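Here the complex is missing a single protein chain, while all its other protein chains stay put.
Up next is subunit A:
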């Protein structure tokens, strides 16, 4: 199964401290949004993608595929900004109908371009984080940021349960397929319905056996795990500082 999570586990940047990666990603994201500057966006987009693909070792094709979906939404969303209706023609007129003109203004186009680039750059910064850091480590970072314990424990459990449930679902589906349960539309509907119902019962049962297993290991209300700390190397800090200095210079010097 190929998911963002599995890419994160295979990433070559897993050894880098998750806190450091989160700080760089958040820094780049905030810079990008705060500066609202075309060249900053372009630089962040290119550098973050390069880091993910080169250092992280994610194949470019897979990376582009991951960008494709949000990009589609962005473009659809900005159409509303670019296209204007008016009684008089201006900019580039696309077509007119019943006395109304549908046009694209030059300013609108520039704004839209900037917006799309900014959003996609911010996205690439976040992708840098999630494609190199498994969710459990991201949760660890949030824990250090003093997010309430309840949320942290819930996130841990939900994360683990997503895989338990999808695993169970997959097994049930395979068992049904092998017994011709997904043969045609009607059997598919019936199989899907009963496996969904079954999944609900199974998840209730699992919840109780999980609780038993946790209690058996002296669980007393607080979910405690030890995670291995990953050290930040000095060259990494220097590299990050250089990166943000370059961004700052671009912001100050490039109009």
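Here is the rule we go by: a residue touches a chain if its C-beta (ideal position, glycine included) is under 8 Å from a C-beta of that chain, and two chains touch if they have at least 3 such contacts; residues count from 1.
One rule holds for everything that comes next: contacts and distances are computed from a predicted model.
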Name per UniProt, for the chain absent here [options: "Spermidine/putrescine transport system permease protein", "Secreted protein", "ABC transporter ATP-binding protein" or "Methylamine utilization protein"]: "ABC transporter ATP-binding protein"
Residue of A:96, A:114 or A:156 in touch with the missing chain, whole complex considered: A:156
Residue among A:55, A:210 or A:251 touching the omitted chain: A:210
Sole contact to the chain not displayed, among A:6, A:36, A:174 or A:245: A:6
Touching residues (missing chain, whole complex) on subunit A: 5-6, 9, 14, 134-136, 156-157, 159-160, 163-164, 167, 206, 209-210, 212-220, 223-228
